[in-house]
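The other protein chains are all here in position, but one chain of the complex has been omitted.
When the chains are written out, they are named A, B, C, D, E, F and G in that same order, and each has its own residue count from 1.
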């Protein structure tokens, strides 16, 4: 966003935009009031990445208004948990938007941030892939490179051991697992890197929609594990990128 | 799988397959990487039975790729909790697959394992039958004989007592019960055999989708009971077969 | 209490007590205000039995004030969950009070109510006896006869079947059980009588201080069971007496 | 059922049925084995009422087989929680079946049992009526008379007080309430009769599908309350009838 | 606190304190840094009442340091859930402190705030009195008058109805109840005033240390009820005073 | 309602209605018995606002009967959580009814109550707006003025601080928040007014349908917060109006 | 016990005991009524092992009476969760009793049962050892040989892999683990044998006294695992012995 502010300033100095336009820009810097939403325009400066949109609690028209505003600013966009039928409608208006249909995540990356270290994303099973993909797309939009190692759960531990060399190349590791979620403890016991654990709601019965792996991960007997919310691939990706950017 | 490995070796010795083909086989022995899934090909050797597929978290195309690979190896197949509309589509491609529509379990048994002892499967009510059938099909595919005694819950205990002689002929007993799940304690109090208890989500209100019978079974005042996950007929069948094979 | 009111009236008519005294009596009929407690003096008329005192939330002096008032009225007294050291202190002041040390229940029965039908109290194990005794003493003070059949849990069902003839003589049945609490369903499946189930906190681990048997009893697959709070022997006895008095 | 047994015996004595037929009848007395279900034919003798059918866990054909068998015996039938589309199909085959569409309960009463005392059914709100109606129909099929007092929750306590005189005429009281379920304590504080409390899943948020009123009722500070499962109108009706028959 | 600031200012103007002293005062206005605690000195201005001290998580020396600072400012003090042995030690140093031993609340009121409206505090039982007293003392220190109506639970509703006239004189009502906590709904159904409900941990078994009355109060079918934390008498008193001050 | 009673009385005095009609009116004053519902007609006098209708547990015909009765009395109407397809049907019969489609609340305001103080409604996100709107409509129908400040959650705290001046003008504040619900504590730490916190079910995973923000709000470390049920916008609005009317 | 019955019979035949004595023996065969306990004497015949005594719910005198009776029968004895101070008192009377102080288990083995296969007991940490020892002693008293592999949790997986060869020699495996309990899944993925998983209450915070490992084990993604109650070393040992005896 820094660049954008400089541009605006230059434009104003060169007389390409009036003082009124310049002032209006500054006025909306902290947030833009859409009445139903106060878009946190300052977040890009404060946190290094603009506000991320959580789709399930928003109406189509609301999403369109928000996207419009972000596109005007040439800001990166991430919309999480967006249904594909919604994306179809929105992308007709804004064809520059992209979509990862497995992760149900919509994004827009107007410029490439230079990729830093690498983040390994590991899943216990195939059912955990949508959450892993949410993390992966988040990381890529933010500018991190990703290695994906899917379906290496503890039921066949050799599949994981076989990939260990690759995993150790990463700077941070994300472990995505449902069922009993034992994979995070195991991985963490084998590596030096910080492990971000994402419990998923994959499973049935006493899995209780992800409570079982959530508790497993919080109680990891192997240190070096921190946990995000159930199915929160975005949160894990975001957190991993913060570390990866250090 | 032992047989298969011998066959491959013989074929190679006899020059029927090239070294390249032989090597490729060995290379994939530990697992076969379908990218979205790492099929644990070694499991058949390590655990005595190949990897079992949990359908709910997989897409149709993924299931088809997996089945294809297993069929090539002439391996036994179990796919649990597969919807009938999915089975219809898959069985058009692979007509050798079979299906137990009550248990929603799909299977393939290319050869008959010689059946050993017998496993008794007892249900409290009729609502528990789908879970019991999942156990039964699992046992039969793995090679155990099964006796089914359905709907003999504690509300009318004479129905159970009447069948006791038959039940005692089994080597292991599976008790499947929802509601309050008291049947496991009762059966275990009457027999010498190990009892594997399967709570089901049959019930309403304070049943809490199977928590009530789960707790009942974990707290059995009668020793000789071990418990698997709610509605996990497959797990009970698998565990019973391990014991039955001893 | 009816008798007492008649007595008071007679005394007044005969001039043994003044109008002032008579009026004061009537004035306090609905409740007696001890400031920290409003004793429901009307309850004996309205509900057939005076207010029962729950000891754990009261101080020694408070208990003494309350007992004093009840004794003046020659009313039956039940104090539940009273620690023995408390009883020792109180009984020095009021030697007419009695105590069941197993049930930790203190009582006073100034007159004998003619006993009606019989209530059977059954426990699963020996650990459930304190709760069963609380029910038994409650019943006896209220005027019901009791048969006790202890330690006949489902782990050895023949112990129960052996006593069935005796149990069937009762008008109401109380089943007290901890662990998994399966006994209530079993008993109810064998008899015509209403079964009042009392879960106890006997057990450990996934018993969760009585939640396991509570859920078991609420989900009884055998109809004719109603449940009271965990360890609430008093409540079961009280409810059983109401039925027994019909 | 007693009558039926006598009839069969008389028929046999009179030579109307052969010994084979008589023997077959006796043979099936304890239970009738439909393979998927073991109908407890003995229950009518043992418990005073035949086995009640819980519909949700049964298939249409299974229900038809069961109903057929019961009708042959001229036994009373209760099928709980039966969807109306199921009833439509079944009643085409067995037009003698009746249905209470509010309670989703199906029943058949081939003869009238002489009604004894009366049972009052009270609800807190209108949303509790389906559960109350389940209790009412159960009671009527079993032979108890019912008074219904609906929508008298604690938010407007005068509505209840106004009906108190009527309520006190009953021998047993059923209180059906969702939301916070406070009505049971209140009613029990006002009457001498045993109160059977039925929590319902009416409510939202921290009601947790009936957990809130369930806990309220189990903890009633007013004695004389026993509780059945959430939404278990049938269980309350059954239990109330047992008491009402004493 | 306004007065104090004026005093300081006057003193400075009159030359009684140096500019250094005046500046130091202003510097510490927002908060005073005791290293282990940052006392929010601004709160009295911002919220109308200074920071309240929650004793259980503090050591004796920490409490003494905090009290010292407050006394220097001549500020009102509330310390909640302070054990009596702690109070004994602290009051030796600061004899101006007072203590309500039932509520375990310590306080200091250097000046009298003119009392406004009245707050009624109602309890269901005697066991709820400590929590009620915490609310009462909080209200009195803050400057509200209090009427106490204890032990009028729903088991004997006439005790409540009898006091209704008095209760209706209050501007706000606090209902403190454990067990099933039904009293809040009942009171709210009878009055116009806002009702603040405080669940207490009085009870046993399925009371779950106050969860039962908490849920009851959150689900009140009678509108006009808001809830604070279990046993949080202070919070209820504080909130009631805010309303009472309007 | 006072006015209505006077009108009726005047009409009767003037002979416009017969004594029979007058008597019938008085007879129905406490409640009107629709058999399935006992409408609490007295509530308007007792509580200052008539009974509010909770739609989810009522059938269309029942709603129509109730509305009809209220309209005859020219009483204000609030129907909460009413689906739009239901409203369409009802409003064809009663075109005077209005509807807030975001809040799913239906209302009728036959006369304007003079607005008193102001209530600020603050939401954490856009997903909380439906619940906030339910509170807003409730307040407006009852006669309170409302200021809405939406989407100012703690993720970008400057949005809130920016609006603080406006918020402080209100007499009471309602904070509506899902996810982790931290907004209530934050707001309460900044203002003098009583804060009514409404947790919403917006979120996923370990949000547990609103349990997370509910617990957050109950444990607020900042005093001056009271809580209503999850998603209970109506309850918050009602409670706020009671305070606002003082 | 078979031997004992033969002995008795022989004694009677040889005239060493009278018919009365013989009859008395037979009479007590099903159970021995101590009034507070009905010892299930038939269990040894029915289940292959006599009734096991759960100490926490019994008084000292009760335990002594029970032990006395068992010793008279020369029966094996297991008393679980017996405090060491209790053991000291009991062993003064019955010096033949033995005690494992880590497991708090008391036992008596009058004869050696010929040991069959071997059972491996694996723990995740050192804190799990008491529960493991309970299993070990149970197995040894029942007649199974035991291999102990302690402290090989997933935090350092090489410790487990190193012992794998030894583990594979066992017929059954018991895995005892607290914290997150991931060890059971891992072990089960590596071996053919049935794995009995015992969650322990070792841990803190979100371990919730063993709920975390309990859920982990119930959801094991690796088949071949069955679970017993939290801290139930005895139950695991008993169940393992049943399998080991096949």
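Simple rule for what comes next: a residue touches a chain if its C-beta (ideal position, glycine included) is under 8 Å from a C-beta of that chain, and two chains touch if they have at least 3 such contacts.
Note that this is a predicted model, so its numbers are computed, not measured.
Touched by the hidden chain within the whole complex are the displayed chains A, E, F, G.
Of the candidate positions A:63, A:77, A:183 or A:227, contact with the unshown chain belongs to A:227. Within subunit F, the residues in touch with the undisplayed chain are 124-125, 153-157, 179-182, 185-186, 188-190, 203, 205-208, 211-213, 215-223. Residue positions on subunit E in contact with the hidden chain: 30-31, 35-38, 40, 42-43, 51, 54, 56-58, 62, 81, 199, 201, 209-211, 214, 229-232, in rising order.
On the side of subunit A, touch with the chain left out of the figure occurs at residues 46-48, 52, 171, 189-194, 196, 214, 218-219, 223-230, 234-236, 238-239, 242-243, 246.
Convention: only the chains that are shown with their structure count from here on.
Think of it this way: of C-D, B-D or B-C, only one pair shares over half of the A-F contact pairs by residue number, and it is B-D. Superposing subunit B on subunit D by their CA atoms means rotating through 90 degrees, a value rounded to the nearest 5.
Same-residue interface: subunit C and subunit D share over half of the residue numbers found at their contact.
Distance between chain centres (mean CA atoms), subunit C to subunit F: 44 Å. Under the contact definition stated at the top, the residues of subunit B that touch 2 or more other chains are 125, 155-156, 189-190, 205-207, 211, 214, 218-219, 223, 229-230. If each chain is drawn as a node and touching chains are joined, the picture fits none of the line, ring, star or complete shapes. Contacts between chains, counted with the stated touch criterion, involve the pairs A-B, A-F, A-G, B-C, B-D, B-G, C-D, C-E, C-G, D-E, D-F, E-F.
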